[in-house]
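The complex appears here without one of its protein chains, the remainder shown in place.
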Amino acid sequence: MSSTVTDTSTGATGAVSRALGEFYGSLRSLSAKNRRNLGIMAAVVVLFSIWAIATEGWNLFMQRVVDGVDNGFIYAAMALALVLIYKATTVVNFAQGEMAMFGTYITFVFSSDWGLPMWLSILMAMLVSALAAAGIERTLIRQFDPSNHLAITIVTLSLFLILGALAGVIWAYDGKGLPSPFPKRNETFGFLGADVEYSSVFTWITVIVTVVLVTLLLNRTKIGLAFRAVSTNLESSRLAGVHIGRTLQFGWALAAAVGTLAGSLYAPTTLLTPTFMGNLLVFSFAAATLGGLDSLGGSVLAGLLIGLIQTMAGGYVDRIGGELATATALAVIVIVLAVKPSGLFGSAKVERV
Amino acid sequence: MAMVTLQEGSPKHRAYVIGAWVLAAAVLLYVPFASDIGFAPASIDKAFRVTQLNDVIAYAVAILGLNLVIGYSGQLSLGHSAFVGLGAYTTIILVSDHGWSYFATLPISAALCFSVGVIVGVPALRIRGLYLAIVTLSVAYVFPTLVLKYESLTGGPNGKKPARGEGKLEPPSWAPFSDAGRLAQPLWTYCLLLGVAAVLFVLARNFLKSRPGRALVALRDNPTSAAINGVNLPLYKTMTFGVSAAYGGIAGSMLMMNRPFASDVQFALDLAIFLVVGLVVGGAGTISGAIPGSLVFVFVPYFMSEWTNDQEGMPPGLKQITSPLFDWLETRQGGRSIAGVFFGIGLLIFVFLLPGGFIDGMRKLRARVVRVVPNPSWRRDAAAKTAAPAAIETDAAAPVPNPTH
Amino acid sequence: MVALSFVAAACGDDDETTDATDAPAATDAPDATDAPDATDAPDATDAPDTPDATDAPETTMGDMGGEYGLIDGMYMGAGDFSLDPADCPEDWDPMQGITDDEIKLFTSLPTSGPLAGFGLIADGAKSYFQYINDNGGIDGRNIVVDVKDDGYAPDQTKTNVDEAIGAGEYASLFVTLGTPNNLAVWDTTNDECMPHLLNGTGAAQWGDVENHPWTTGMQIDYFTEAQLWAAWLLKEHPDLTKVAMITFNNDFGKSYSNGFKAYIEGTDLEVVAEELHEPTAPNLTNQFTSLAASEADVLLIQTSGAFCTQAMGEVEKGSWEPLVIMSATCGSLSQFFQPLVDQGLTGAGTHIIQTFKDVNDPAYADDEFVQLYHETVDAQGLDSTQSTYATGWIFAFYMTEILKLASTYEGGLDRGNIMLAARAIDTLMPLLLDGLSATMDGMNDAYLTEGGQMAQYQVEDPGALGTFVKVGDLIDNEGQLGTYATVAEIG
Partner (left out) sequence: MSRMLDVRGLHAGYGQSEVIHGVDFAVEEGEVVVILGANGAGKTTTLRAICQMISTTGTIELAGQSVVGKSTTEVVRLGVAHVPQGRGTLADLSVEDNLRVGAYVRKDDINSDIQKFYEVFPRLGERRHQLAGSLSGGEQQMLAVSRALMGRPKLLLLDEPSLGLAPLIVQDLFRRFGDINRDEGVTMLVVEQNANLALDIADRAYVLEAGEIAVSGTADELRDDDAVRKAYLGY
């Protein structure tokens, strides 16, 4: 794992700078009015922070920032899988969360039943779920024309039902404890007044590295090129001789692997149950949408944003409190989409008829 | 090739159409009133079965409403559970806290849901595809949270129901079944709901044949061409969302007439998803598809659960084969979830056999028996009305309604 | 001492005019501090006799035959409790579901979905009934249970119960799970005169004998449980005064909250922070950041399911170190503590009110009933270490005792007598902690168990499960809560 990172460090830097470039590019392309809106938003954030620090102190504020970032990266990890599958299918894959859940159970089987180290279990589970997703694509999805959205939607709904119930039959509904794959688990260190878990930091790094690796895979390989082509224009790609089926299969496999990773990073912070991805999925879905659905870097930034909104709104606004934090985060997304229908970092082209 | 060929508009064709309607009406009346229903074994309480049929009617209305948005105007909505819930809570609150009659609440929930639907429909003008899905999904997700938050109004997690002994729909004395004991109330509800649903189905049919309705379909098939034709796009899209939400709201009210109890979990995201399942199983873009869709929605999970619970009522041969499986499942903690697996597999088989939905499949089946030759003059009129000049080839290229746009 | 102050507080410290319906009970309430030694409480080590179908009625109930039952067209029961069959629907059949060789019961609980784990209660209950049936049943009648899945959705529970009532096949409902679920059906069950017994939930409403005579609960109610916490805190940790709460945003969580707040009025205890959470919360991190900021001395975990484990994990990982008391619904070692161990945490130090013995606790390995449980359940092909089966045994045990008692009443076993018996049982479940008692007394006492023992979860090897160790005295307020009218008045 670490050697891969070193090997590609130059490429990684390139991808990061490209992601940043994408971000700046989207800023540049904002019209004057939008730039003003963004300015207002920034001012609101600053004023809110000052007010928050003044009322309940610096330490609590920092702790909430850390909490928000912490949740945000988890949302981002799953959002990444959603972005990939969106590019691959152009329909709502209802089964995305259940696939990630199933993959996480496979991690659990490797680590708990086979006694393998966590990180190895995760890698193997990613591989298994990638293969399984490729199989699902081959047997269930490819039978239908990619433009037959109706049929594919039912297939994903069926998978949603089958995987959820099957996990219940196999692993029951009692929560399983999945340990964190990182060293110094459950230990914290102080950072500017906040308690930060070591494993959280490792999680953040893992998510960033994953984004970079996936970006490289899509930008530097032939299959990645084909994938981007297919997700942009199916017909033209077919006319260029691209194997649509195999390319979409690659997308499913990649999305499933990333989903398994996301689930395996999320499970140690909660309990592994057949329904555990449900609550995460809503936020990841939101992050993917807010990020523009086709921008990998955008989904990470949007994930962080949603995590922070949820924490800050829930923590500082009494009327919202813990119970309405979710609703608030979702409301913000709806507002953003109403202003910018293709998300914060999405390409302007939304129509894909 | 078809065995019978009928000329559209001919007396024979008219007889065929009328015959089909009479048959349908006969089935609708026979099923609940028959002394013993085929699919209700004698041991099962008939009143309960009629209650389930009432659910079928209510959900059919909800699916029909959803179809207006997904099947006809081609926008994916995952938020209809919230509209059904809003209608249900409107009715149950007015009935239990303010002593309204159920019927009086119908226009209120329709109007309320229409307004909320329009509000959701406004962002839908700008937001499309998956982006719209997430917006509507948010609505579905937030609704139960609001129910919990405003506990004094909604009863919170304990649900809302009329005070004990109140809020019952008693049949009038003139009804022939008013002395049917336990059965009287569900049967009366059945008649009422059937009446409401019939009106709503006819309205939907007329709406789709009207100018705005045809514009809607044109809009789904080719947004640009419809715009060229001078259709007021934003207005119709928003209106559709509102009407669709109103149907959902009335469906919620109907559910409450049948079973006066509302709880937050009843109107959560699962409902939204299952409504979509019902819709696609029945057939997107068909009015009558709402009925098989709703039947599947209500009965298939029920029977799946019954069969996995105790294998009674299963075909004998199948029972021998599956009993080792069920014996094994018996010892497993989540063993009874197998019903969900079966339901999912059933759905998969269904989509492989009838990818266009039930109604589409039936039409293909019917086409083998009866062939209706369209009246040429009608066809020309219809083509002139709906087809946009620039879009003949592209229209033909996309005969399947596209649910995500 | 504690018990007396408890009663005083429960009735409102400064309100001497409180309703006196429960006064008789209050005066003969056994002093909690003495309870473990109470001589009249049968020692649980004698209990192996109890499940034996032939002995049980004599040892625990005595002969009530001539006194209670269907007398002159009225069902007359203990504690001034009576039922008039004329209030029931015209077609009400007292022998419904009861034949010469069978008694049919019905229950609705989640056997699929996130809370399917609770479905094992039904399997556990069936296992105990199997044992009873194998030993002769109730006077030769086998007990049969039909289970329906409601996925914990109240509307589905209502559908299931409507179907069951309409089917006209069942003598009684029992162990229907969940507060909202039972609230959804209790009007119907009472209108239909369907015994609605031993609800699997601790809401205080199940003691509403005046308005819902056909409905009873079984476990200690959440309201009382939270008051036991407060009583224990005041006695054992008078220096800890600031309390923080993490509360499930539903009736369940709020019952605890209200019970605790009602009790601490006028005491040194003060709630300084309360955070609610939704069932859909992805985790409790945000809530815990707010709670930790309050720097409270005590944390009350008033939630259930996976959130119990999450909450313990959050406390353990953070730098805030309050004394932790958690809902008894989170007490299962296998369900809620094992996952923590797997995650590299322990949950050590958490306090819980216990009312029943944990069948997996080595301390009870020699208990004859615990042994009987393990042998029987394993022989039936189930995994007896899954303690939810034991919970099923507890419910089934009480149900069996109710049926036995009803058989001794005037008019014999019928549905009216089952209901009378359910409000008159006075029997010791062998798994009940030694020293606790469990009685119902018609209009005077509508709650079966009102006591418990505070226990602390202690861990020796962080890589393995620990055990619960008793801290402080057993508190038994049997008979003091009276009926729901009392609770409704307090809060």
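Letters are used for the chains, namely A, B and C, taken in the order the chains are written, and counting of residues starts over at 1 for each.
Convention: contacts are C-beta pairs under 8 Å (C-beta built on N, C-alpha and C of every residue); 3 or more make two chains touch, one makes a residue touch a chain.
Remember, it's a predicted structure, so these values are computed and weren't measured experimentally.
**Student:** Sort through A:115, A:183 or A:241 and give me the one touching the missing partner chain.
**Tutor:** Checking the options A:115, A:183 or A:241, the one contacting the hidden chain is A:241.
**Student:** Looking at A:52, A:88 or A:226, which residue reaches the missing chain?
**Tutor:** Among A:52, A:88 or A:226, only A:226 touches the chain that is not shown.
**Student:** Even though one chain is hidden, which residues of subunit A still touch it in the full complex?
**Tutor:** On the subunit A side, contact with the omitted chain comes from 222, 225-226, 228-229, 231-233, 235-244, 294, 347, 349.
Note that in this section only the chains that are shown with their structure count from here on.
**Student:** Which contact partners do subunit A and subunit C have in common?
**Tutor:** Shared contacts of subunit A and subunit C: B.
**Student:** Report the pair of chains linked by the most C-beta pairs in contact.
**Tutor:** A-B
**Student:** From the C-alpha centre of subunit A to that of subunit C, how far is it in Å?
**Tutor:** 42
**Student:** When the centre of a chain is set as the mean of its C-alpha atoms, what distance in Å lies between subunit B and subunit C?
**Tutor:** Averaging C-alpha atoms per chain gives centres 41 Å apart.
**Student:** Averaging only over C-alpha atoms, locate the centres of subunit A and subunit B and give their separation in whole Å.
**Tutor:** Whole-Å distance between the two chain centres: 33.
**Student:** Counting only residues that touch at least two other chains, what does the list for subunit B look like?
**Tutor:** 141, 145, 148, 333-334, 337, 339-340
**Student:** At least two partner chains per residue is the criterion; list those residues in subunit A.
**Tutor:** 165, 168, 172-174, 274, 282, 323, 326
**Student:** How about subunit A: which of its residues touch subunit B in the complex?
**Tutor:** Per the touch definition, subunit A meets subunit B at residues 86, 90-92, 94, 140, 143-144, 147-151, 153-155, 157-174, 274, 282, 285-286, 289, 293, 323-324, 326-327, 330-331, 333-334, 337-338, 341-343, 350-353.
**Student:** Using the touch definition up top, name the residues of subunit C that touch subunit A in the complex.
**Tutor:** Result: residues 112-117, 249, 275-278, 280-283, 285-287, 289-290, 292-293, 305-306, 309-310, 316-319, 334-336, 338-345 of subunit C touch subunit A.
**Student:** In the complex formed with subunit A, which residues of subunit B make contact?
**Tutor:** Listed in rising order, the residues are 76, 78, 122-123, 126-131, 133-135, 137-138, 141-142, 145-146, 148-149, 223, 273, 276-277, 280-281, 284, 329, 332-335, 337-341, 343-345, 347-348, 350-352, 355-357, 398, 400-405.
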